[in-house]
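What follows is a single structure, written as structure tokens, with notes after it.
Removed from the display is one protein chain of the complex; every other protein chain stays in position.
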Amino acid sequence: MSPQPAPGYDRSITTPVEPASLMTETSRKGEIRIEDVVKVYGSEAAGIRAVDKCTFDVPAGKITVVVGPSGCGKTTLLNAIAGFHSITSGTIYLDDELLCGTARPRADPGPDRIVVFQNGALFPWKTIIENVAFGPIVQGRMTRKQALDKARTMLAEAGLRNLESNYPGEISSGMRRRVEIARALMNDPKVLLLDEPYRALDSLTKSVMHEALLETFDKNQVTIFFITHDLEEAIFLGHRVVIMTTRPCRPKKVLTIDIPHPRDYSVLTAKRFREYLDETVEAVHEEALKAFAAGERER
Amino acid sequence: MTDLGPTYAGAGVNVGVGDAATSTADVTDSASRFEVAAYRLSQWLRSPRPYLMLLGFALFFAFWYLTVEVWKLPRFVQMPGPTAVITEWLSPDPTYGLSIYSPEYYQHIWVSLRRVSVAFLLATATGVPLGLFLGWSQLFKDYVFPVFELLRPIPPLAWVPLAIIMFEGSETPIIFLTFLASFYATTLNTMLGAESIDVSFVRAAYCLGAKRRQVFWHVVVPGAMPFIFTGLQISVGVAWFSLVAAEMVSGQYGLGYLINTSYTMVQYPTMFIAMITLGVVGYVTSAGVRIIGNYMMQWRARELAIGGEN
Amino acid sequence: MMEPDGYAWWALQAVSSIKFWRGALAIMAFIMLWELASRAGLSRIPTPSAVAVTFNELMRDPSYWFSWYLSTQRVFTGFIAAMLLGIPLGLGMAVSRTFYGTVFPVFEVLRPIPPLAWVPASIIFWPTQELSIAFVTFLGAFYAVVINVIGGAQAIDMRYYQAARSMGSSSWDIFRRIILPGTLPSIIVGATVGIGIAWAVVVAAEMISGGGSAGSMGGAKGGGLGFFIWNSYVGGSYTQIVVGMISIGIAGYISSALLRKLGELVTPWLREQ
Partner (left out) sequence: MAVVQRAAPTRAARKFEGGSHRLAAPSLHRSGDTASDGRRAQGFGMLAGLVCLLACAQPALSEEVKDYGKPGSPVELVVGYQPYYTESWSGLIMRNKKFYEKYLPQGSKIDFQVGLQGAIIVNGMLAGKVDIGYVGDMPGIVSTSHADVRDIRIVSVLGLGYDQCNIFLVRNDAPQFQSPDEAIKWLDGKSVAVPKGSCTDRFAEAVFKRFKIAPSEYLNQSIEVITSGFRAKKLDAAVLWEPTASRLVLEKLARRVASGASVNENDGGFMVMPKALIEQRPDIVNGWLEAELDAQLFFADEKNAMAVSAMALEQTTGFTQKALWYSAYGSYPKSEGGTTNRIVLPYTFSPEAKDLIAKAGKFLFEIKSIKADIRPEAVMPALTEEILRKRDLKAPVGEVKALPDAAYTGS
């Protein structure tokens, strides 16, 4: 099922569109500082050490992409930030507010850090619009009518206008990803945590999704913490790319990609892109070999 | 050798009447439900299925008719033949006093139906919440589930004598036995339903700011719904199983009682009428639960109609 | 260190886990509650202590074990017949459309009739009481086996066929190499469900044909755990009823567990899932 291109989406115009309706919140920063985080599953001795002394920053309002071989602990890190998993030691700060540390090993999940899951997590038993309006209604921030109206505008902007009353099972997986991001943005999160969201998509849909994500980012300037194992995707999307070692993961190389935003597809063939690629592919390949040798079954 | 050519297009699970071999991708709202049903019906009629079905029934009745009435094979001769059963069933003045014209026939059906529905509703009212809590809170499950598992292997029908002793009158033991069978099926399936919910839905809900209670109502309950209805269907079938046994042992009215009494009164046609009625009523009740299930879960029905995405 | 998946290691793991202790505590509480309730005369059910005493006596009584033997024999005759007939029928229906079209509607119409409704008819039809009870257990297990086999055969992924077909295998190869192994897991599931139902049905069949008003000839004899419970009820010794119930629970549990074990042996590729 080929996704219909969103109407009115035209990359040719260069001036960024000022998203008036979304910037009402106080200018949120959304900077994450991860310091010496260690995570061991199971008992100290016999357990599996997933994250080892991991330290790096996720700048506010920027896209940070974490790349690493499968099963190296990236998802554990994301889960720790989101508050699904506890950490053994070290600290994670969000805008200098402590998310989790030795005192409080597990952060509380909240609408400031919303996760977009690998296989998608739209509630199949709610229609598209109910899904999108779910957050504000549940938090009691808006009445049902207000939430539905705002959801309707969000969907319209994302070009998903005529799908409001459909169920997630009835639309393509590409469209589902965009609804999921719309659902997240409804809550004006400080950080969007994306756990390899485009992994299951074919490459054509993937490229459309990349451009849609960039377009959404242009409008919202929300901090994005993006996990993938696809290097090209990382460089194309990210302001900053963090290359992780194999398990237990530690940042091996941190790269700032100074290709200006908003980027479009032409970037892929740009010389600068290739240089970044050469620089990083060797590092990533090395880690991939080690992971392969360990026979790590991708969790 | 028979054809093994598998088909790939739209070979998903069909729902509702007939075989939804619709490979048309866009079953959207615009095509009204009636047109879809009409299309499926015409598709069904053109295919050999209805004729095979008739053939199947014809063979079954022929076998029954021949062995009992024409060939009179040794073991079969005591059985009443289809003609005897059907004439008794439809005759305004039945020889043994029971046919579609006699009010007593409907009283038996009504009593059995009432018992099954009371037991079924009780089992649903207790089984579903218990199942949901078992699936939802690990602590609750650690304490309650072992006791549940301790009692479950004992077949509900082994409770017949104890039920007769424990409960007053002749009605409550029967209700208890029917309830017990359904209760196990409903609780277990609901629990499995609650447990089978993909953890990312729960996490997504928490992310979106839902509190624990809201997650329970907005995620666990709807998510477990398909399993709950599987459980309810099984529990209706199982309720009929134990109702029959309970009625046979001691009771008044009810199809199980009717089968048993017509056996001791040597009225075999009436016994077969009761058995067939039991089959039909059992089928109708479980079909009813299935239809309610499909109606309640619109999202699943429409998702499956299009071959169901992963 | 014990090798990780050895039995001893598993047992140690089970005992040390908190879940085990909570479960044990809950069961203890349940039994205590039962004891107090019965002793206080709340319910007419005999107290666990009395039941334990009777259980102890019965252990030495050969006729008690003989009823185990009879019931098991009836369950397994019915069960094996259900497998021998059910699996081919299920596979046949899954494989050929004509067979499915003809047989399945009749099967669907007969299935809602509870097996126990067949007890009187089965007493009339079959010459001996053993056969009539075995027929009823056969019916109980038969439906579950056929349904599961059909379900299993259909759940086999299309790609396996296409792969086999592209490698030029004949219909027989596909049947033997794809459908049979593919359906094996659901045959096991069907068997486990079937044996559970068979045990429940044998109890009632023995009760009804042994003692209930739809009794068959040979009045007092009959035997089997179901009849043992019925006889204790009629004889007025209520503790034996509970003993009988527990025995059937254990028997049913053991046979299902055995089947599950067999299932794991037969389908090794499913183990590490």
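A, B and C are the chain letters, set down in written order, and residue numbers restart from 1 in every chain.
Basically, a contact is a pair of C-beta atoms (placed from the backbone, for glycine too) under 8 Å apart; a residue touches a chain by one contact, two chains touch by 3 or more.
Fair warning: this is a prediction, and the values are worked out from it, not measured in the lab.
**Q** In the complete complex, the chain left out here touches which of the visible ones?
**A** Touch partners of the hidden chain, whole complex considered, are B, C.
**Q** Of the residues listed, B:V85, B:L130, B:L157 or B:M225, which one is in contact with the missing chain?
**A** B:L157
**Q** So one chain is hidden, and I want to know which residue out of C:W34, C:Y64, C:Y143 or C:F228 touches that hidden chain in the complete assembly.
**A** The one listed residue touching the chain not shown is C:Y143.
**Q** Return the single residue from C:I123, C:I229 or C:A251 that touches the missing chain.
**A** C:I123
**Q** In the complete complex, the non-displayed chain touches which residues of chain C?
**A** Answer for chain C: residues 44, 93-95, 97-98, 100-102, 123-125, 127, 143-144, 147-148, 150-156, 158, 161, 185-186, 188-190, 192-193, 196-197, 200-201, 211-213, 215-220, 233-236, 256, 259-260, 263-264, 270, 273 touch the chain left out.
**Q** What is the set of chain B residues that contact the non-displayed chain in the whole complex?
**A** Chain B touches the missing chain through residues 3-7, 9-15, 19-21, 23, 46-49, 51-52, 55, 58-59, 62, 66, 70-74, 77-78, 94-97, 152-157, 161, 164-165, 168-170, 181, 184-185, 188-189, 192, 229-231, 233-238, 241-242, 249-252, 257, 260-261, 263-267, 286, 290, 293, 304.
Convention: only the chains that are shown with their structure count from here on.
**Q** So which chain is farthest from chain B, going by the mean of the CA atoms in each chain?
**A** Measuring from the centre of chain B, the most distant chain centre belongs to A.
**Q** Give me the ID of the chain with the smallest distance between its Cα centroid and the all-protein Cα centroid.
**A** B
**Q** With chain centres defined as C-alpha means, what is the inter-centre distance between chain B and chain C in Å?
**A** Taking the mean C-alpha position of each chain, the two centres sit 19 Å apart.
**Q** Between chain A and chain C, what distance separates the C-alpha centroids? Give it in angstrom.
**A** 50
**Q** If you average the CA atoms of chain A and of chain B, how far apart do the two points sit, in angstrom?
**A** Here chain A and chain B have centroids separated by 46 Å.
**Q** Taking the touch rule as given, give the residues of chain A at its contact with chain B in the complex, in rising order.
**A** 1, 82-84, 109-111, 113-115, 117-119, 121, 123-126, 134-135, 138-139, 167-170, 173, 183-184, 187, 200
**Q** Can you check the complex and tell me which residues of chain B touch chain A?
**A** My answer: residues 25, 198, 200-201, 203-211, 214, 218-219, 222-223, 225, 297-300, 302-303, 306, 308-310.
**Q** Name, in rising order, each residue of chain B that touches chain C in their complex.
**A** Residues of chain B touching chain C: 1-4, 6, 8, 11, 48-49, 52-53, 55-57, 59-60, 75-76, 78-79, 139, 142-147, 150-151, 153-162, 164-166, 237, 240-245, 248-249, 255-256, 259-261, 263-264, 268, 271-272, 274-276, 278-280, 282-283, 286.
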